[in-house]
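A protein chain is absent from this complex, but the other protein chains hold their places.
Going by the order they are written in, the chains are A, B and C; count residues from 1 in each one.
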Amino acid sequence: MLKFLARRALLALLVMLTVLTISFGLTRLSGDLAISIAGPQATQQDVEMIRKAYGLDRPLPVQFASWVVSAASGDLGRSYLYHEQAATLIKARLPITLTLGLCGLAIALVVAIPLGILAAMREGSLLDRAIMLIAVVGQAMPSFWLGLVLIITFGLQLGWLPVSGNDDWRGYVLPSIVLAFSAIPSLMRLTRSGMVDALASDYIRTARAKGLSRAAIVLKHALRNAAMPVVAISAVQLGFMLSGSIVIESVFALPGVGYLGWESISKNDFPVVQAVVLFLAVIFILLTLLADLLNAALDPRLRAS
Amino acid sequence: MSGAPPPAIEIRDVAKIFRQGTGAFSAARFVRAVDGVSFAVPAGGCFGVVGESGCGKSTLARLILGLHPPSSGDILVDGRRLADMDRRERARLIQPVFQDPFSSLNPRRAIRDIVGLPLAAQGIGRAERERRVVEMLERVGLTAEMAGRLPAQLSGGQRQRVAIARALILRPRIVVCDEPTSALDVSVQAQILNLLAELRRELGLTLLFISHNLAVVEHICDEVAVMYLGRVVERAATEKLFHAAAHPYTRALLASVLTPEPGLGIPDVGLGDTYPDPANVPPGCRFHPRCPIAVERCRSETPLPRMVDGRQVECLLA
Amino acid sequence: MSGQAPHPAPILAVEGLRVRFGGGTQAVRGISLAVNRGETHCLVGESGCGKSVSALAVMNLLARGATRSADRLAFDGTDLLPLSERQMARLRGDKMAMIFQEPMTSLNPAYTVGSQMAEVRQRHRGGTRAAALDRAAELLAKVGITAPGLRLAQYPHQLSGGLRQRVMIAMALMCDPQLLIADEPTTALDVTVQAQILRLLLDLQRELGLAILLITHDLGIVARMAHRVSVMYAGRVVEHATAAELFAAPTHPYTHGLLDCVPVPGRTRRDVPLGSIPGTVPRITAGFTGCAFRERCAHAMPVCAGEVPLRERVPGHAYECFLPADWPQRSAA
Partner (left out) sequence: MRRFASLRMASAGLGALIVLVVLIAAIFAPLLVPHDPFAQDLNARMVPPVWMTGGGPDHLLGTDQLGRDYLSRLIYGARISMLIGVATVITSGLIGITLGVLGGFFGGRVDDVVMFLITARLSIPLILVALAVVGLVGSSLTVVVMTLGLLLWDRFAVVARTTTMQVRTLDYIAAAWAAGCSRSYILLREVIPNIVHHLVVVATLEMALAILLEAALSFLGLGVPPPLPSWGLMISEAKDYMYFSPWVIMVPGVALFVLVLGINLLGDGLRDMLGATRDA
């Protein structure tokens, strides 16, 4: 188990390095940074000054190394736009994004798991078809468009919920639902296929031959095995949701990390773009690591080795 | 030895070590699947290899077919090193018949293409291929009309006949049969065994016959090797082995053959409840944890193969 | 066997059992069998003959899409046909237990051996988990497992196939069943382990007075284990007899042919081909009449397409065929 942990952490570290490289490379893709920072009216002299000031005149590997070193110590650079540390900006906006992501995941799990179980228990029935239709429809629904439709329906026409902002909890209702909607289809399919496989397995036949009650067969023996991948995937789904919040936050004008990212991309605020990409990627990597660990902790076959 | 033909298969101290759990991100485990095996099969003979699952008999078959390179040792086929042959030459000399008649035929190709595959690999043209495929199908008891079908449209026995046809279409001298009948019902098993015996006689084939079914091996083989955890622990002519086995493991194997003779009951094979693990071979005699007659020195002293009464045995007590 | 006292009533009595699958396939076509107390009854046949399906039908464990019907299905005097699934579940694992072919997949990978064994006892007999675990340890020792305490805390993947099958057997015995249905319990195991498991079953039967319905395709196992034998072909029992009778005088042409197919060390000759049955098993759908073996039978006659009689060779030995009981001797002559 310890060996597994160490190996998995090493892999995460390697991936992190890759992400760092990509993240650094991203800002260099756009051409000469100094020119973009200086703006269209700048003279050649201004550009040269900026180049010096931001250290852009040094060779690329040196720039990369110094950037990695400062990033590791929490210094993600200063925003050109807000004239603040990018890390401070992210920290201030993180609670909004986290609330949104966790609410979305909770809603998704509460809807997807029972429906998935129900579909599997009635495999091939009309109910199963109906539930799977929800999954297909959900998969086809563009989340930003769904957000707009919900705003029109519940915000404008019915007037039940605010159309934007985060003044109170009601501001989170619609965005959480939209975010959940994007995760429900895959969680539901996974629960269903896991349960279908489990229910058709030899050990369920054994459980039936032992005369166990239907509840014990489904909830204890089948669900335990079907739930292992679902729990693990939930961690990854949370990662998807946090990075997906970029779209939802801009639809609902929620000033979270995603909104910050979008804003800084549209306004060429490179240090913040870099910082947000890096920050979300690190969370993403940690969540995938968590998923693997959860999987290993839940499955005795992996736990032992 | 100068005038005598070389043995069809000669194996010299062959070992195969697999690295399990490959990759930079998982711990490696070394499995000694085949661990120093030597024997020779004369041309036209039928040599049986028996043992439990995990004893290395299927790995041995794959080594002889050239599907894996051995980790050490030499394999000579028809007097020439297998490693020196190119794939076409090897294919003309030695061919396989596998256990599972379902996974051994490509489900997306017609019987014609499956049987003709070795010919295609030799660069033989379509017309010639078609002629020889039809001839071979008829030879193994199928009809020319089946050439256009897919494997899914055939029964298990028919599929195994297709596999035999594929193995024989290049007229190889040697056929390696890896559990060719163990996935089949007894009535079909008998058909396939009869067909193999008949083809062997007619075409002068050398057979390497791998099986866990001792009754089948006794019926078809001239000589038998018993494998345990990667080593041949006993090797003898079939009659000799079945009359009086020298190795305690062979005796246990023979005791567990249940012939259809009512009233004999189930013998005690005396092996206990431990089970061999090829990734964790015990020191000393590798059979000692299960051996009913093991003594103290079996734990530490590794037995070497010896000739006892015209048979090769690897046991300190034989 | 023949020397024993007559049995008052069989523990399991099956009459006219039929199983149909969704696609119209008739897997079991009206079979009858009686398993006596303290005896091993072997149901033997090749793959697809309906032997496993029959056993599952008795336990009411058929997969969805399969339907069973029977003239009579009685266990220990109780009629099983009208029982609800809930009532049937109360019997399963308690009075009648079942073990399966694949020991590798028949245990739940997520729970320990002890937990899976204890829950059977607690389900049917109540009591504390500790008491159930004690019982489990005792039974593990009885099925020949050394260090039962250690094994109880292990997960199935930590055990070899042979050990898992022993665990399955011990689990089946948790509530002292009167009938054990064993569906090809040794097919997935090595020959040496097979002999050990079968010997264990024999010992347990003698000690506990267990009735065993043993399903197998292996005539060697039948000969060594069975008191009585029913031979199945294409969904019908074509011959049934005591084991001694059946092997001494196989009378249905299928049984006869099957026995000729098996190589026996020291008896079958190497230079003589084995007997074999030509052709393959037909697929039986609704409206099929006559003997299902007639296409492969060397003795088939026009009448074989009609209703086939059940003939008695000697009391307790019957076969479903038009041929007279002494046809093998006649054709040999």
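Here is the rule we go by: contacts are C-beta pairs under 8 Å (C-beta built on N, C-alpha and C of every residue); 3 or more make two chains touch, one makes a residue touch a chain.
Remember, it's a predicted structure, so these values are computed and weren't measured experimentally.
Only one of A:Gln63, A:Thr99, A:Ser193 or A:Ser213 touches the chain withheld from this view, namely A:Ser193. Only one residue from A:Ile117, A:Leu199, A:Val277 or A:Leu293 touches the chain missing from this view: A:Val277.
Screening A:Phe64, A:Tyr82 or A:Phe144 against the full complex identifies A:Phe144 as the residue touching the chain left out.
Where chain A meets the missing chain, the touching residues are 11-12, 14-15, 18-19, 22, 26-27, 29-30, 123-126, 129, 136-137, 139-145, 148-149, 152, 156, 189-190, 193, 239-240, 242-244, 246-247, 250, 261-262, 265-266, 270, 273, 276-277, 280-281, 284-285, 288.
One chain of the complex is left out; on chain B, the residues touching it are 22-25, 62, 65-67, 87-88, 90-92, 94-96, 98-100, 103-108, 114, 117-118, 120-122, 163, 166.
FYI, only the chains that are shown with their structure count from here on.
The pair of chains sharing the greatest count of C-beta contacts is B-C. Of all chains, A has its CA centroid at the greatest distance from the CA centroid of chain C. Centre-to-centre spacing of chain A and chain C amounts to 54 Å, using the average Cα coordinate of each chain. For chain B, no residue reaches two or more other chains under the stated contact definition. Across the complex, chain B meets chain C through its residues 52-53, 155, 157-158, 185-191, 193-194, 197-198, 212-216, 218-220, 242, 252-253, 255-269, 271-273, 275. Within the complex formed with chain C, the residues of chain A that make contact are 201-203, 205-214, 216, 221, 224-225, 228, 298-301, 304.
Within the complex, the chain C residues that touch chain B are 46-47, 144-146, 160-163, 166, 190-196, 198-199, 202, 217-226, 243-244, 246-247, 257-268, 270, 273-278, 280.
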